[in-house]
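Just one protein chain is left out here, and the rest sit where they should.
Right after this comes chain A.
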Amino acid sequence: MSVLVFVEGLNGEIKKSSLEAASYGSQVAQTLGTSATAVAIGDINEASLARLGEQGISKVLYDADDRLKQFVADAYVKVIAKAARQEDAKVLVFSYTNIGAAVGSKLAVRLNGSLATNVTALPKTDGEFTVTRSVFSGKAFADVALTSDVKIIGVKKNTIDVTSNAGTTANIEKFSTELADADFAAAPKETVMQDTGGGVLLPEAEIVVSGGRGLKGPENWHLVEDLAKELGAATACSKPVSDMDWRPHHEHVGQTGITIGPNLYIAIGISGAIQHLAGVNSSKVIVVINKDPEAPFFKAADYGIVGDAFEVVPKLIEAAKALDK
């Protein structure tokens, strides 16, 4: 038996979220006294694959089929299911991304396994196999026992530290799967990636600077963007801001937008409505800048500045510029 980790790539590199999943998987393998294998699909260069050794992965099965360069759920699931059978995997780990969630749910059916997504901690394996997952939009945790023989775990982004055994490399084995046309029935006709202007992609970002209606208008967004640039952060916004087209919809975080859990979330001119908090409350450190001391967001914040964003943010940008990076 073994632990199998599904690894996603982006522009030839392995996504940070997948490195977290790999770190998780190899720690589980260690607890269970076995080894961790990764199955990688799509556009990832071999050097990145070999570096998975640093996360404790001993072997990488890499399917370089060109048709898999873009995500197609049914085809990916076939590849991973084959790898799981070949490796006799009893625990499968993936990062709980949109792609991971799709793959994980289908594998649970196909491999007759127990599935937990949004998992925030390593499993308890004495007695029942239980994992802790985030529920109620970050307002609580639940411990869930995975009762089937095969256990499938979707790790919540940014909750597991990437481990690093510098210099250790993984063996790459070519892996191929017989795929039929039917597996590509729902293949995308077109994939459009957002232009981040060389900046950081919001769902993968460790630091996020976010703006709300308090910034008064899109012409003031240079404050958010400049601070983000200095900190190597992605930018986000509240719902009314994207509703008014000050910012693109994909930047909107919250109950009806995307959910993020960066290490640092800086909210500027955002009141902190519960629907907004639902998208950001699992951030490790929250900073709130708001001129209203009664703004509800301060209750969820670790650091706060009660002040006018137009005066405060330029000072932050200056201070950030002075940091040695």
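Throughout what follows, a residue touches a chain if its C-beta (ideal position, glycine included) is under 8 Å from a C-beta of that chain, and two chains touch if they have at least 3 such contacts; residues count from 1.
One rule holds for everything that comes next: contacts and distances are computed from a predicted model.
K.L.:
Of the candidate names "Iron sulfur ABC transporter", "NADH-quinone oxidoreductase", "Electron transfer flavoprotein subunit beta" or "Nitrite reductase (NAD(P)H) small subunit", which one corresponds to the UniProt protein name of the undepicted chain?
P.N.:
Its UniProt record gives the name "Electron transfer flavoprotein subunit beta".
K.L.:
So which of A:101, A:122 or A:172 would be touching the chain we can't see?
P.N.:
Spelled out, the listed residue whose C-beta touches the missing chain is A:101.
K.L.:
Touching the hidden chain in the complete assembly: which of A:85, A:216 or A:299 does that?
P.N.:
The missing chain is touched by A:299.
K.L.:
Touching the absent chain in the whole complex: find that residue among A:25, A:123, A:212 or A:257.
P.N.:
A:257
K.L.:
Considering the entire assembly, which residues of chain A contact the chain that has been omitted?
P.N.:
10, 15, 70-71, 73-74, 77, 96-99, 101-102, 104-106, 108-110, 113-118, 128, 130, 133-148, 185-194, 196, 201-204, 207, 231, 249-250, 255-257, 263-264, 274-275, 278, 284-285, 287-288, 298-308, 311-312, 315-316, 318-320, 322-323
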